[in-house]
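Heads up, one of the protein chains got dropped from this complex, but the rest are sitting where they should.
== chain A ==
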Amino acid sequence: MRTLAAKPWFWSFVAAFGVWLATILFTGGASTIGVSQAALTFAAFSIIVGLGQMFVITLGPGNVDLSIPSTMTLAGTVALKVMETNDGLVLLGLILAVLVGLCIGVVNYGLIKLLRIPPIIATLSSSFIIQSTAIWYNRGIRIKPPATLIQFATGTTLGIPNVALVALLISVVIWVLLEKGIYGRRVSAIGQNMRAARLAGVPVDGTRFATYVLCAVLASLAGLLLSCFSGGAALNMGTEYLLSSIAVVVIGGTAVAGGSANVPGIWGGSLFLFLVVSMLNTYGASAGVRLLLTGIIIIGVILAASRRPLA
């Protein structure tokens, strides 16, 4: 128990479980399956973008990707427009979404490295360009996804939403990268001290480059999934994932200053963020009270998590 409580992600799960329990108790447990399925479904999107943001933040102070929402929008828009509800083009759409992510990642790091623009400014400015491209590309037209993709994105397997299974698959890959692979070690090393990492022979530029590309590709995949799930890409569909991608990283116990990351916390944070809003809605809290309580609970969770002894 003591070792478990010392894990940085522990408190995000405690919080998520607490609000889950409070929500289902409102109906005496009758809503258990409904609430759990909804939470897994909607947390899945935050998890996928949160994993990318987690690596970026772990690179150290000043590293954050603000182009996630516009990347989601552009990837969803381009993929759906090319597929044009045609089931035969699903693979092409998927490849295009990944390509959009790759390009955006390359551009982002290009701005950061070649033009020496701080990441916050670089990704913010590229987000304007990406968003404008999305507007120019289809002027807000909502194109329906192919039927197979709608079925997949809104369906369940053995009672578990498919999007949550996708998030799980991606999380396992990311966990291996972070905990077992050399890439994860390098990201953490750079985040702890970039100069030391460079002197120790870590390929700093290559690792940072790969991280920004990875983040953009994950955002693209999330954008494609979300647009299939909600019946079409909309220009404003990624907006709420800007702050929530950062929030789930922080709530999940990843160090904001960089150098230390963990995958389970992204799940705890994402489930918690969805459930806390559902719980307060269920209890009929007004929007003002809801925002206030959400803020207070988040501060509480972060405080609890940060009281762990330093390793």
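Heads up, the rule we're going with is that contacts are C-beta pairs under 8 Å (C-beta built on N, C-alpha and C of every residue); 3 or more make two chains touch, one makes a residue touch a chain; residues count from 1.
We take it that contacts and distances are computed from a predicted model.
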Name check vs UniProt for the chain missing from the figure, options "Sulfurtransferase complex subunit TusC", "Molybdopterin-dependent oxidoreductase", "Cytochrome c oxidase subunit 4" or "ABC transporter substrate-binding protein", returns "ABC transporter substrate-binding protein"
By the document's definition of touch, the residue of A:Ala15, A:Leu149, A:Ala167 or A:Met237 touching the omitted chain is A:Met237
Missing-chain contacts on chain A, rising order, are 23, 26-27, 30-35, 38-39, 41-42, 128, 131, 135, 138-143, 154, 226, 230-232, 234-237, 239-240, 274-275, 277-278, 281-282, 284, 286-288, 290-291
